Every structure is written in C-alpha cells, then in structure tokens.
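Of the protein chains in this complex, all but one are displayed in their positions.
Note that the chains take the letters A and B in the order they are written out, and that residue 1 is the start of every chain.
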Amino acid sequence: MIKSNKTEQCNYLIRLATDRIDHSFPCNQDQQLIFFTPGEEISTQPDFLKGHGTYVDQQGILRASVAGPLEKVNKLISVKPYKTRYQGEIGDVVIGRITEVQRKRWKVDTNAKLDSALLLSSVNLPGGELRRRSVEDEQSMRRYLQEGDLICAEVQSIFADGSLSLHTRVLKYGKLSQGIMLKVSPALIKRQKTHFHNLTNGACLILGNNGYVWIGANFTDVDRSDGGFTQDLSRVRQENREVCARLRNCILGLAKSNILLSDTSVTYAYEESMKYNIRELLQPEVQLDVALLTHQRLVL
Amino acid sequence: MAEIPLSLAEKTFILHGIDADFRNDGRSRTHYRCMELETKLMDQVHGSARLRIGNTDVLVGVKVEIDTPYPDSPGDGKLEFFVDCSANATPSFEGRGGENLANEISNVLALAYQSPDAMDLTQLSILPHKKCWKLFVDILILECGGNLFDAVAIAVKAALYSTEIPKVKCATLDGGEADIALSDDTYESVKLDTTNFPILVSLYKIGDSCVVDPTSEEEMCSSASIVISVMPNGRISSIVKMGYGSVHPTTLSKTLDMGTKVGIELNNEIISALKREDELGLNREIIGFLR
C-alpha cells in the first residue's frame, strides 16, 4: 500500500488507480453459503414450498429468480436477494424524509419500493392534545411537517400494495433536529431490540431498519412533550460536532467493508479510530484498517 | 444536479459547521476529498482519463481528427468540448433532462480554454489555411455526487495530458491540395503542451464563508457559487458566478483570492500525480473499472 507521504496540512490528495484497495476481507464462514443466480436450478423435488425469490417453471423445477444466498427453513426455500430495497415489517423503526404533503397524510421516502405514508391521524399534534383531527389541521399540515423534513417513525401496518404505514405516536419518535443522516444498505443494519442508542461518547444514534442512519447532534435530552415538532436550531458545541463527524466517517467505513452495523460495532469502530484524526478517516487505507480492527474485536 | 431536499435543522447544522471551519465529515473549508485519477484506460481513443471524488465519477475521452481551420484563424487548430450527463448518474438525467447542466459545463470549459495563454491552438496546426487537428473532448458523467465542475476540469486536464497525436511526417501543398503523411509507427506521437492548462475551482458560498468540494448535501445549502478557472501560473482565465443568489463585492474578492490559492496548489498536485503515473511506465496495469 503506497501511503501518501504528505503532512497533515495537505489539502489535496490525488491517488492513482493502481493504489486502489479492496475493502472486503475474508472472514470465517460459519455455515456453508450456497449462492444462486436468476434461473439457476435449486431443486427438482416437488415437496418443497417455494418462498420469496424463487419460481417454478413448466417442468416443475424450482429455480431462483434473484441473485443471492439460499435460505432454507424446514421445507420453505427462499433466495434472499443480495441487495434489495427495504422490506418493511410491522414494528420496525425507520427514518424517513417527507417527499410530499397530501390531503390528510404525508408521503415519506424510506428507501422502500414505494413511498410510505404517514397519516395525519398517526402523528401527535403539537401541544400534545388528543382530539379528532379537524379541517384546520388538514390545512396546516405543512406547518407540522414540510417537504425535506426528517422523521423517525415506526411501521404501523402494511398496505395491500406493499407500501408501509408509519406512526409517530410514541414520544421518542417525531421530527429529527440537527444532525447528520447517512444512507447504507438495509442489509447492513442488525436487527436488535432497540434501535435508539445513546453512546458512551455522548452521541445519539438511530439505526433505522431501512438503512437510514441518524447521528443526532443535540446531546441534551430533547424535550418531546409537545409532540416532537419543535427543533433546536442553536449552535452545536465543537466537541459534539467532532464526535458526530468521527461517527459518520466510521459508519461509512464499516459500510464499505460490509460489516453489520449495531451499537457495539459502531462503538468499537469509534474507539479504534481514535488513533487517527477525523480527516484521515476519509482515506481508503485508514477505513480498511479501522474495519479490520473492528471485525477482530467483534469476532473475539 | 440531483436535488436532495434537506430539512431546516440539517441545513442549520451544516451552516454552523462551515462557519466553524469544521464540516460534517471533519474536513476544513479548503480540503478536497480523496481523488482517484487514472489515464489511458481506454484503447480506442487518443487520450482518456477517469476521475473519482467521493461519489462523483467522470470519464473523459479525447479523439483527434484532421479538419480545415476556420477562415478567420488559419493558423489555429480546433478544440471542442461535449458533455454528456448519462442517465446512469441519476434518473433525472434521462433523455434531455441533463441537457442544461451539460451545456453549462461545456460552456464553462470552453471559456476556460479560450485564451491563447491557456491553450495555444497553434500547436494543433498542420498546414495553415488547409489542415489542422481538431480535438474532440467528450466528457461522460457516470455518477453525480457533488462538485462536478472541478472533477470534470481535472479529468479533462489529465486526458489532454495523456493525449497522443499521431506525428505528421510531412505536410506539403501539392497544387493547392494538401498532402499529409503520418508516421507509420503508432507509438511515435506528439504530446500536447499542457503546462498552462487551467483547472476549475468551484467555491460555494454557504453562510458567510466559502467552501471547496462540497458534498451534495452541502451544495443544497449554498445560494451562490463562483467557478474560477485557474492556470498553473496563478492567472485566471475565466470566472462565472452560478446559482440564484448574489454576493457582496468584498466577498467576491476574498473568494477569488482563496480560489486562486487553492487552484495553484491543486494544479501542482495534479501534475505530480500524473508524473507519478508516468513513472510506472508503459507496462503499467490498467485498472479501469475492475476491482
């Protein structure tokens, strides 16, 4: 690896393609993973139940319809595609961005096949009132949530066409304030009991199941009693900013090396990255180094 | 550029960060992201280069052809830029969607290379009044992740640096008709004099300060940007203001000073990177899109 011999003050680094590094590294395979490509034969036995990602052709042979590893649960065979859009499940925590304001609902982009819907009846009104939604509420929807706003919500139900219905009824959900939003592949988010993490370094991290990750910059407990619609726009302190930037670079580095994101992996990566300064974390060699060290700590 | 809507809080966070000279990813205002450059990656063209900054990916190919010079500049060759925003980059570029952006980029490039100080077109002349070389510089935007102008300009400079024009063995006027003989050896070629080729530095005004190399999110927070074309000797060959906002004259002066400094250093870095690539020799492994 040819590391640049420039000092920290250098603002410009142009690398050559021959210096390109591979971000994937081998790790121990616990189980034998069998990969299939579209059209490949899985099995000819007729008593398997076909799940997602498979189809049966005219001769009765079970074939894969997407590219990915095989998942077998008793008699159910399915092929999980390697890279997909987020498939919602009820109870998932997602982070979304408002794309449209419609009558009685907002359309939210959650990295799914279709835009999710946030119904007016599924949000808490500002002031925390509990009442039937009126016509004035419909007309002032834009005052609560506008196009471009980020929200944290939970999947309430799934419509017939596959799109999700979200709700922010619990006080910990709602409009997100200052911070950084990142997009990673949904497959990299580990399913855990809770997706809201207040890390030891003080940052507030939300790992949405849909692949959107939120690093919150306001470290004090946000007062959410008014329905979570007010935003704190005051200046964030420099130390908090540095923590957020470091977290951001670590998460992007982990995502590049396909390491599952969870609060433990992110915390380990953060600790391992302390020996570099934040700017250096943007370089591919450093990212690979941090990812390797994190992986080692996770495996132990 | 693909528009990413941002919430007011995100914009405020970015704004305050840039004010404190500490951006979302830890860079300072004058820090570029890591760039990757490769030249001569394509076989069918006379010069090529590919540049990646962050999520932006630009591919440039240079082809030379023989043409008749313009009647009012008989001793000059021709240089034409053409930008294509591929639908690969974002669905909004499909069909004629990317046309406005493509026109802007090619116009700014044409302006930057227009002065004889920057590009001396007489080096492209074969027989004045009769034959000259015409360089077609075709730029393909494969991925759009912010800061397109800078990426395109650096890739163009690298591609022109790597361009090999076939050597003209003899060029004579035979009874009013031009008779040109090119060298048989395909490796015998002439390189362009790229010492003064400019690069574009775009400075985006966010809040009260200017940044270079913004990410797409930072671009959304900016109301105006100044694109300066800086030559290696520090001279400016074109300035265009982009964006829908206005700037104060003192801000403009400060921005231009910052841009010139950045441009000179970046130019030096590009030349040294291209020289490093040359040192790897003719048998260098061409990576291109593999790995």
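As a working rule, a contact is a pair of C-beta atoms (placed from the backbone, for glycine too) under 8 Å apart; a residue touches a chain by one contact, two chains touch by 3 or more.
Going forward, contacts and distances are computed from a predicted model.
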Quick one: find the hidden chain's UniProt protein name among "Phosphatidylinositol N-acetylglucosaminyltransferase subunit A", "Prefoldin subunit 3", "Exosome complex component MTR3-like" or "Skp1-related protein". "Exosome complex component MTR3-like"
For the chain left off this view, which of B:Ser28, B:Asn55 or B:Asn107 is in contact with it? B:Asn107
Given the contact definition stated above, which residue among B:Asp120, B:Glu143 or B:Glu217 touches the chain not shown here? B:Asp120
Using the touch definition from the top, which of B:Ala9, B:Ala49, B:Ile206 or B:Met231 touches the missing chain? B:Met231
Even though one chain is hidden, which residues of subunit B still touch it in the full complex? 71-72, 100, 103-104, 106-107, 110-111, 114-118, 120, 122, 226, 231, 233-249, 252-253, 256-257, 260
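Everything below uses one rule, namely that only the chains that are shown with their structure count from here on.
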Where the centres are mean C-alpha positions, what is the separation of subunit A from subunit B, in Å? 35
Write out the stretch or stretches of subunit B touching subunit A in their complex. 5-10, 12-13, 16-17, 20, 22-28, 30-38, 41, 50, 154, 262, 265-266, 269-270, 273, 276-277, 280, 284-285, 287-288, 291
Within the complex, which stretch of subunit A touches subunit B? 11-20, 22, 97, 99, 146-150, 175-181, 217, 231-233, 235-236, 238, 241-242, 244-246, 248-249, 277-279, 281-284
